[in-house]
Structures are given as structure tokens and as C-alpha cells.
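Yeah, one chain of the complex is gone here, protein chain that is, but the others are all in their spots.
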Amino acid sequence: MLTRLFTALLLLAVPVLGVYTFVTAADHGWWMQPEVSTFGQDVDFLFYLILGMVTFFFVLTEMLLFWFVWRYSKKDSSKAVYTHGSHKLEMLWTAVPAGLLVLIAFFQMSTWAEMRFKGSFPEGEPFAHVWASQFDWRFQYPGADGEFGTMDDLESPYEFVVPVNQPVKFVLHSRDVIHSFSVPAFRLKQDAMPGLAIPVWFQAEEIGEYDLVCMELCGWGHYKMAGKVRVVSEEDYRAYMAGLQSEFMNTGMEG
Amino acid sequence: MSGDHNTFNATRVLILLAVLTAVEVGWALVHEPLGIGIWPMRLGLIFLAIWKGYLIFMFFMHMKFEGWILKGLMVPTLPLMCIVVFANMPDTSFNDKIVYPIGSMASSDGAEVVELEDVSEMRGVLPHNAASHEAGGH
Amino acid sequence: MTEAITAYDPAVDAPAHHHPVYDYDSGPPVNRGKFAIWLFLATEVMFFTGLIGAYLVIRMGTPAWPHPGERLAVDLTAFNTFVLIWSSFCMVKGVEGAQQRDRGKLLKWLGLTVFFGAFFVSVQVFEYFQLLHHGSVPNLDLFWSTFYVMTGFHGTHVAVGVLWLFLLWLGSLRGEMDERRAMRIELAGLYWHFVDLVWVLLFTIVYLM
Partner (left out) sequence: MSSTATTIQPGEGAPGTVHVHHDHHELNFVQKYVFSVDHKVIGIQFMLVGLVMFVVGGLLAMAIRWQLAWPGTEMPVLGQLLYPETGKAISPEFYTSLFTMHGTVMIFFVIIPLLTGAFGNYLIPLMIGAPDMAFPKLNMLGFWFMIPGLILACMSFTAEGGAASSGWTAYPPLSTLAQSNPGSRGGQTFWLMGLTFSGVSSMMGAVNYVTTIAKMRAPGMTLMRMPLTIWALLIAAILQLFALPVLTAASFMQLSDRVLHTGFFTPTNLVINQVNSEAAGAAAGGQPLLWQHLFWFYSHPAVYIMVLPAMGLASDIIAVHARKPIFGYKPMVYSMSAIAGLGFIVWGHHMFASGMNPAMGMTFMVATIMIALPSAVKVFNWLGTLWGARIQLTTPMLNAVGFVSMFIIGGLSGIWMAATPVDIYIHDTYIVVAHFHYVVFGGSVFAIFAGIYHWFPKMFGRLMNETLGKIHFVGTFVFTNCVFYMMHQLGLAGLMRRTADPYAYEVFHHLKPLNQFISISAFCLFAWQIFFVVNFFHSMFWGKRVGRNPWRATTLEWTAPSPPGHGNFDYQIEVKRGPYEYASAEVDEDFHMQAERVDG
């Protein structure tokens, strides 16, 4: 009897506390960082869409589990229902999730294409080349001539400054091992793969400073490979570039 | 097992294999003088190699005479082979994001990067390998 | 719950010592050993798929892959390929001998298989020495990296096969010429042919293409 009660309570606690934790998580800051980029909204929408679907199945299956275990562990000397299954039910619980899953998969595609497919990249020259190495970030801007690989290229460590509300395209490199350029607030993550020059783009929608986190294990210092993305207004951006320009005259870097 | 219905003429298979090997080597040699493109040459070679493999598999390894069970054991390897190779192609063989071509190498100061063909030269090793001379080639 | 547990009764439940062993054969109508060796060969196929697949995708992505003929002794290896194919043929004859319970035939052909297998390995070792001697080390470039790893693993397979067949040859000098022996030799033969098959592909793509 005690076992039965305990087991039922445990099984019931799973969906109840599970949902409760998610509902209250935001109060403790245990929730997604606010999004500030154009595809941030899409990603979050898809996240919540899936959250909705899996919560439904989570609650459904866990509650059924709880209820069946509680209900059918009653002392009862009769035999269980003798059945080897039901064709109809099998069809039902194959077809319904199948439909849902196809739908879910379908919903992802446009966002994914927008993030990664070549066709959706902004036109024109990249804003910067981003270089990851153990254990820091370097940002290379084209300088006054607007071209990379020339003597007047500008370079700055740690901080990536970009203009707000403009599509920013940059090319991601790694000098040594795999790193990952990840800005949680932008819902952006791209591994910096040595040997590849990977174009990446985003568009930040709010002025501010955002954490740039290396999210791929890159050695002992992986945990502290931090950076910042500073989103500034158009004017501030130009001012910043001008500042860089005067600061680092002719500290060019090969592209 | 070793019933009579499944005997084959091993000598004939051997001769066929030998002939095919000779054709292969010949084909690889003549494609340049005859002006056959590199891809027709390669496709021809692949065709011949698969033919040879097929002969070994079917006759020497007796697969032709085995039941569906043993045949079935080998069937999954076919799609899996294709999956492994084709899934890797977009990222390794035909990847436009690659900075330096596959197989290229840098000089030790990193100043110069050469393609695979010239690496041995850069590293001071004879491009025409001497082994082929001493082992009776050329 | 305890009532669900049937009590222990030594009279019924103690295992009878020295009871007969019941060994069933449920079909499929394939010999166990043969079934297993084919499973093993399937794993070998996947193993070489990993190696050769890696080679193929690397090779296809390399714009300036040197022509193998410039770097490798194609003629020597072509000859070696004939040797391996011939040894495969010897193996077929050896298995035939074992199946006909003909010890002389078995020993002769199996012996030839072992000899030519060993010959193949020796030529390969010779080739390696030549190449290494002239500075074509595996860490020189990707051509040699792939070359040594692929032919090396194939060579190891051949060497293992030679050893296996040699042990079977020794074992066949004496003892019953029975079904069991024939099966053992057939199984080793399957492995041997497989190694031959891999070589046929390797020779083509590594040396000729």
C-alpha cells in the first residue's frame, strides 16, 4: 500500500513539478536570455512551438503512466485484461504524431534557410573577418579602402562592434582548433572550423552589449574564451571605426 | 554447401581476372596517348574493378551459390557505403568554404602554401619517386 | 509481493548435475561458422568503407592529386596483384581438396596460397622500404598519409591471413580429413578471398586512378 502511494506520488510529481519548474523558471532567470536579433524571434517561436507540442505529450504520457500505475496496482485477484494490442490504436498513435512531426519539421525549414542558406545572405562585402584562436577573439575590419588583406586593415581584440538594425555579414575563421562563435542573445552559433572560412550573418535589433561565448571545447582555456558584441548606432559605429583607424594605423593582418 | 550444382570453373575465373587486371593496367596507361579524358578513364577503371570484385565475391567466395540469408547479410553494406561516402562529399570534396585546398601544405614559416602535387618538392623530396626506378619501372 | 514468489524446493529446483545438454539448430540452413564469418566480413566491409571512403572524399576534394604512376611502382604492384589473385585461385583449389578429403591436394594448394600470400606481403614490405628510404614518409603529405594507412591496413589483413592459413596448413599435416576441417579451411578461404577483393579495389583506386 505504502509502495503504491509512494510510486503514484512520484510519478505524478514528474509532470506536475516538471511543468511547474518550466513555468516559474523565468522568475529565477533560468530561462532564455532575451532575444535581440531578427531570427531570434523565429527561433524562439519555433522553440515555443515545440515546447507546446512536447509539453502536451509530456503531460499526456506521464499522467497516463501515473494513472495506470495507480489504478491498476489495486489489489485484485482477477486476471488482467487479455489483449495483444489493437490495430486501430496503433494506427492512431502512429498517424497523429507522424502528422505533427512532419508539420514541425516543415516549420523549421524557412528559418533554417534564412540563417544558413547562401541565398539569404546579405549582399556585398563582409563587415569583418573574425578570427578565433586559443583563447581569444580577434576582429578584422577592412579599413578605409573597404577591402580586406590590405595594409590598412583594422584589428581589434575581444570586442566586436556592429551597427544596429543592419544585416551584418562576417567571415569566421579559426587559427588552431575548433571554436564556436556563439551569441546567445542573437540565437546565433557557428563553429569556427579550422581550414574553413564560414560566412555568418545576423541583424541585431537593439543597442547594447552582448556576451560572445566560445561554445566548442577548444582546450583548457575554453571556459574563459569570452568576447563581447557591442551593437551601436550607425553614428557610433562610424565613430568607433574612425577611432580604431587612428589607433591602429598600419597594423595590418593578412586576410 | 559443397553440392555439385554449385561448382564453377575456377580456372576460367582466374583467367578472366588476370585478363581484366591486364586490361585495367593497359587502360590506365593508354588513356593519355589516346586522348581519353580522365573521367572516362576512371569510370572505366571503376567498372573493371567492380567487375573483378564481383567475380571474386560471386565465385571464389561462393556467394552465387548461397541462399538469401547470407546474401541478405551483405546487402545493408551497400547503401551504408554510399551513405558514408556521399554524406562526406559536400563537406570535404566539394566545399566552397575551404580556405586552402585539401591536400595542400604550408611551408614551415607559414608564408607559402602549395598544393598537394608540389608538397614533396617543397619539403625537399624527389617528386618522381625513386622507388619506381629501382624496382624496375621506367 | 511475496506470495508471487514461488518457494524454493530442492527436489524440483536444484539443477540436476550431469544432465544432457540440448543443443538445437533452428535453421536458417547455413552453417554457424559460415554465418558468423560472413557477419565478420560485413564488419570488414564497413571498416574498409571508413578507410576507402575517407580516401575517396579527400581525393575528390584535392585539386592537384599527383598521378599515382609518378610516385608508385605500378608495374611491380600490378605483378603483385596477379600474385594475390593467383593465391586466391590456389585457395579455391585448396578448399576443393579439403572438401574432397584429399590431403595431398589440400596441402599442395594451401601451401601455395600461403607461399604466394607471403610473397605478396614481402613485396609490399620491400616497396615500403624503398619508398621510406627515398623520403616518402607517411607524414610527407596527404598522398602518402592515405597511401600508407590504406595499404598498411590491407597488408596487415594479408599478414593475418597468411598466418591463419599457415596454421591450418600445419594442422592439416596430420589428423582426420573430415567435414570439420573442410569447413575451417573454407572459412579461412572466405577471409582470404575478401582480402583479395579489397586489394582489387585498392589497387585500382590507389595505383591506377
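Residue numbering begins at 1 within each chain, and the chains themselves are lettered A, B and C in the order written.
The rule we apply is simple: a residue touches a chain if its C-beta (ideal position, glycine included) is under 8 Å from a C-beta of that chain, and two chains touch if they have at least 3 such contacts.
Fair warning: this is a prediction, and the values are worked out from it, not measured in the lab.
Participant: Need the list of shown chains touched by the one chain that isn't shown.
Facilitator: Touched by the chain not displayed, across the whole complex: A, B, C.
Participant: Using the document's definition of touch, tell me which of C:Val95, C:Val114, C:Met183 or C:Val206 contacts the absent chain.
Facilitator: C:Met183
Participant: Check the options C:Pro68, C:Gly111 or C:Pro138 and report the residue that touches the missing chain.
Facilitator: C:Pro138
Participant: Since one chain isn't shown, list which residues of chain A touch it in the complete complex.
Facilitator: Chain A touches the missing chain through residues 3-4, 6-7, 10-11, 14, 17-18, 21-22, 25, 28-33, 39, 42-43, 46-47, 50-51, 53-54, 57-58, 61-62, 64-65, 68-69, 72-73, 76, 78-86, 89-90, 93-94, 97-98, 101, 104-105, 108-109, 111-113, 115-117, 133-134, 175-178, 180, 182, 184, 187-191, 193-196, 198, 211, 213, 215-224, 226.
Participant: Touching residues of chain C against the unshown chain: what are they?
Facilitator: Interface with the chain not displayed, on the chain C side: 1, 4-9, 12-36, 39-40, 42-51, 54, 57-58, 61-62, 138-142, 144-146, 148-149, 153, 179-180, 182-183.
Participant: Kindly note down the residues of chain B that lie in touch with the hidden chain.
Facilitator: 1, 69, 76-77, 80, 83-84, 87-88, 90-92, 95, 97-110, 113, 116, 119
Criterion: only the chains that are shown with their structure count from here on.
Participant: Distance between chain B and chain C based on Cα centroids, please, to the nearest Å.
Facilitator: Computed from C-alpha means, the inter-chain centre distance equals 18 Å.
Participant: List, in ascending order, every residue of chain B touching at least 2 other chains.
Facilitator: 95, 98
Participant: Which residues belonging to chain A are in contact with no fewer than two other chains?
Facilitator: Where chain A is concerned, no single residue meets two or more other chains.
Participant: Any idea which chain C residues touch chain B in the complex?
Facilitator: 28-31, 34-35, 38-39, 41-42, 45-46, 49-50, 53-54, 56-58, 60-66, 69-76, 78, 81-82, 85-86, 88-89, 91-93, 96, 99, 126-127, 130-131, 133-136, 140-143, 182, 190, 193-194, 196-197, 200-201, 203-205, 208-209
Participant: Which residues, counting only chain B, touch chain A once they are in their complex?
Facilitator: Where chain B meets chain A, its residues are 95, 97-100.
Participant: Given the complex with chain B, which residues does chain A contribute to the contact?
Facilitator: Within the complex, chain A contacts chain B at residues 173, 195-199.
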